[in-house]
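A single protein chain has been removed from this complex, and every other one stays in its place.
Chain lettering (A, B and C) follows the sequence in which the chains are written, and residue indices restart at 1 in each chain.
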Amino acid sequence: MMFSNRLVNILIPTISVFLGLLVGAFIMLGFGYNPLTGYLSLWEGAFGDSYFFGETLRQVTPYILSGLAVAFAFRTGLFNIGVEGQVIMGWLASVWVGLAIDAPMIIHLPLVIIAAALAGAAWGFLPGLLKAKLGVHEVIVTIMMNYIALYTSNALVRNIISDGQDRTDRIPETASLTSEWLAALTQYSRLHYGLLIALFAAAIMWFILNQTTRGYELRSVGFNQDASRYAGMNVGRNIILSMVISGAFAGLAGAMEGIGTFGYQSVKGGFTNIGFDGIAVALLGGNAAIGVVLAALLFGTLKVGALNMPTGAGVPTELVDIVIAMIIFFVASSYMIRWFLLKMKKEGK
Amino acid sequence: ACGSSDGDSEDAEGSGSDNSNGEEAAGDDFSVAMVTDVGGIDDKSFNQSAWEGLTAFGEENGMEKGQGIDYAQSTSDADYNTNLNRLVRSDYNLIYGIGFLLAPAIEEVADQNPDTNFGIVDSVVEKDNVASIVFKEHQGSFLVGVAAAMKTESDKVGFIGGVDSDLINKFEAGFRAGVKSVNKDIEVKVQYAGAFDAPDDGKAIASNMYSQGIDVIYHASGGTGNGVFAQAKDLKQNDADRNVWVIGVDRDQHEEGQINDTNVTLTSMVKRVDVAVQDVSTNAMNGEFPGGEVVEYGLEDDAISVATTNEEAMTDEIKTAVEDWKEKIVNGEVEVPSTIDEVKEFEDSL
Amino acid sequence: MNYVIEMLNIRKEFPGIVANDNITLQVKQGEIHALLGENGAGKSTLMNVLFGLYQPEKGEIKVRGESVKITDPNVANRLGIGMVHQHFMLVDKFTVTENIILGSEPIKKGTVDIKKAEKEVERLSELYGLRVDPKARIRDISVGMQQRVEILKTLYRGAEILIFDEPTAVLTPQEIKELIEIMRALIREGKSIILITHKLKEIMQVCDRCTVIRKGEGIGTVDVADTNPNELASLMVGREVTFSTEKQPAQPKDVTLAIQDLNVKDARQVDMVKSLNLEVKAGEIVGLAGVDGNGQSELIEAITGLRKADSGDIRLNGKSITNLTPRKVTEAGISHIPQDRHRFGLVLDFPIGENMVLQTYHHEPFSKKGVLRYKEIYQKAKSLIEEYDVRTPSVYTKARALSGGNQQKAIIGREVDRSPDLIIAAQPTRGLDVGAIEFIHKKLIEERDKGRAVLLLSFELDEIMNLSDRIAVMFDGSIVAEVKPEETTEQELGLLMAGSKQQKAGGQ
């Protein structure tokens, strides 16, 4: 056999990334840019030196978690477009609790992280509940919950957490994920310990879904609710649980920003896009834990690297959005690539 | 050292090594750059204005983009630090963060890079290597408030803010004070859209305000303001005699108000970020960087002004009144409130 | 030679398998031609080739002597070929008429002329005796009626050659009788029919000739008049097959399942089970006979906890299990082989191995402290697969990829293996070939002999008569009669099921 299954599973995303970059290159050529310079500056912007590498990893961190959030729900047959709002609430909660409580780090930091997860979970609970009990489509409810999160967070920041300011104070060191050590290692990048949390969360997701009886139920409900009911599972409870866990991941993604990257929450003029990008990350990663981590890595690289393209090559950053779109498109159309590989295989024989 | 001779301007950058060439040509080894907020370099607002200031500074000193001056654009809040650091790494002497959103990032990066100078626009960062550039938007808003008060026939005017925040409150406070100073009985209706990118809400709010008899609306709401203009122009199109006005913000929004051969933009509260940026840059180049200081730009520096492009609407009477009040503000006779609490006090004292 | 259809040396491959290998099928004008073969022999594939859904790799198709290329169903329709699929091709939100005219709608001023269509449907349905309500929605009508819609669909398109793919698998005896009448009527009108069925009795009853295929290969064609069921079966399977299952008289012991005064409503709040009383003893098989739609499904759902009972009492070994959750019912000792195996029986996207622990995953040894132990799960799965002869490439194969028969064997293995006190088997052999049926029947009797109670729901009178120790006839929500198979006939049973003869009602 020329292509084993595993090899194909690696080949497809690789080929997709390559094709996506190729389309980007043609567009650059078409508009009179040098694609080589363009991609070189993207590379520089993402991995140019340890600082940029650190920043790339920092950007990857929330993407992993928001990607996991979308993926987790997806695996149980639910489409959580509300990750965006759950991120905002997690962000808010982490900062709020960080500011409100005075405690040594060993208590404070876990507390803050738990608060973020709980806030995101709470934001996922309602759509889950409505879906489970009344059959209300989770897509609409989560879309609505995004707006409610945005406006509520803004109002809380302004009127409750700060007095009339545009952003909260900075959280104290004891509640912060930042690390002198990581910063020094990467020339003052904002890389923080959250990356470990994100990777750990990926492992958790894999473990819950694939190794536990709970995960077995969640997956089963995702595939076939009737059979799950027949087998004695509580379908409604699993739907709610799935949204809650998904929301908790999203809340953690918010915490990465709240107590990692920023250290405060501010009044937002619009969405953070971390949640919406999470949809792309999850789907790119095939809704599997490892896939999500890799997809987040790709996504973070492209996003951070893109910032350097206007300076480095005069290419508008939007080119990267086009490239990302094309990569997603090719991954989605993997049937085509599979078919092509199969043909190659046949001819190779 | 003026007028660099090598033709390649755009793609000379790339890595630090061939940068030295460009910088030398740029004169005195001084270089300035800026980081935009999420609005982007061409937001037709303060980012764009700041870049215009830098370009003007560059022209004076024989620099151009990529050689002596440059900018980095941000697409999300998380990008500010990265962009600032990128520019620090390219050895720029002075780096601006445009917009209050960048304040925390400037604070952090300035801490980490004590040898680089920074400027923050629209906010205050207390660091020795940071110059805080703020504007007295309340003063300008006061003056357009005066214009609005004189223009209104219904004695009802409106204010539409983007997101309810300190900065926008400053606009609101000044505007209300200005209106009330002319006529205590004029009603000022204030509404925030909750977003800077919601033209639909802007339009709906404007529609509601105009239908209640309000005839002048001052908007400080970025892209949301598009909807305000759309509504005003629509009313004008349907009834050329109708009294509907919009007051623009940040720059002269005359163009936005053009409808057929008339214009609904009464005036605009113009904030000359370019003036400030050019000024601070020149000072810095001359070794007088106002590090650790809060540099306030206002009416007296012509960094805040009131547009008079719409000559028909801005009658001599209004212009004179605006001038008079400006005089009073500049010489300290009138203290313009800059927060909601202050404006309440101010109104009570009238 | 007067063949309307000739499929010559057809070969059709799927990735990794040759579904049809050099098969020849020749159908004469005006005959009913049977196509016989085990599950997965390639019958449906061959018919799909004829209907234009698949393109053959090799071979020639002639229609009325002319060589044709059937590239899609449109071409088949134009050639006068119509097909009633094994799995109905009906849009269940649409009305009968909408389904029939779909794709060739009568048009008036750009809109569908639904009035005209309904008239045409009525005309056709009268002509061939296919009673349907043109305005009813598919989801509201019985399976038998749905099948008539399928037939009308082909007739509406002017089909001259009709393919029936396992039409009787889903029908009640009455409906089968009606269908046979309909087929005869069609032949009288000059149509030709290809009939796929696993029921040799039906072949003997209506068919003129029979083509047998085995594992994708054509075995040959025989005149039905010159053969018998045994010969057909051995042609098909390649070995001798026994028909009536050998079994000893039952030795019923204590009452395992006792139902008293049970009332159950369906989703639309209609009373479906009405004051029903029923007992099943350990060591006996009770057959539940009845025409579909008389409350059998609701009864079983109520016992298994899938549906709430309105009132009444259900006891297992003396303990009430009324309105417990499905999990508690399962744990109390009930196994359930569900009627709709795709909907309830399996998570088709799970590997077959994980499907084998669908109710027991949370018990040791399959999991410990909430963590799955795949080694144990797959070990169990492997032994079950072996014991129950489930043909699958591996335990890691998705259940979806298995044929229906093998899926069913897997479910039965799983349910029986739990050593329950009561096995509820709803239509356990639907759509399976004789070999598989034989196997499943043997298993159920084995379980009975081990002292388990078995409640068998089947619409096949054969199966009920062969397997049951006692037959409870269900009509309009209650048990109207109880009979012993050896003391009754199929005719009598049929009448009881129709509710026309209720003298034995309430006899328990």
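The rule is short, and it goes like this: a contact is a pair of C-beta atoms (placed from the backbone, for glycine too) under 8 Å apart; a residue touches a chain by one contact, two chains touch by 3 or more.
Throughout what follows, contacts and distances are computed from a predicted model.
Entry comment: the absent subunit's protein name, as recorded by UniProt, is "ABC transporter permease protein YufQ", drawn from "ABC transporter permease protein YufQ", "ATP synthase subunit c", "Heme exporter protein C" or "Oxaloacetate decarboxylase beta chain". Interchain touches from the omitted chain, evaluated on the whole complex, reach A, B, C. Remark: the omitted chain is touched by one listed residue; of B:Asn117, B:Ser141, B:Gln191 or B:Thr267 this is B:Gln191.
In the complete complex, the hidden chain is touched by one of B:Asn113, B:Asn208, B:Asn243 or B:Thr339, namely B:Asn208. Touch with the chain omitted from the figure is made, among B:Pro199, B:Gly298 or B:Pro337, by B:Pro199.
Even with one chain removed from view, chain B keeps its contact list with that chain: residues 40-44, 48, 164, 189, 191-192, 194, 196-201, 203-205, 207-208, 211-212, 222-223, 226-227, 229-230, 233-234, 237-238, 255-256, 258. By the touch criterion stated above, the residues of chain A touching the omitted chain are 27, 31, 79, 81, 126, 130, 134-137, 139-141, 143-145, 147-148, 151-152, 154-155, 159, 270-271, 279-280, 283-284, 316, 318-322, 324-326, 328-329, 331-336. One chain of the complex is left out; on chain C, the residues touching it are 48, 51, 53-54, 72-74, 77, 83, 85, 87-94, 98-99, 102-105, 107, 110-112, 153.
As a convention for this text, only the chains that are shown with their structure count from here on.
Each chain gets one centre point, the mean of its Cα atoms, and the points for chain A and chain C are 46 Å apart. Taking each chain's centre as the average of its CA atoms, chain A and chain B sit 34 Å apart.
Residues of chain A found to touch two or more other chains are absent. Taken residue by residue, chain B touches two or more other chains at no position, since every residue touches fewer. Interface residues of chain C, counted against chain A in their complex, comprise 304, 306, 325-331, 336, 338, 343-350, 354, 358-359, 361-362, 367, 370-372. Interface of chain A with chain C (complex): residues 210-216, 219-220, 223-224, 226-234. Listing the residues of chain B that touch chain A in their complex gives 10-11, 13-15, 38, 66, 70, 72-79, 81-83, 85-86, 89, 100-101, 104, 108-109, 112-113, 162-167, 169, 194-197, 222, 340.
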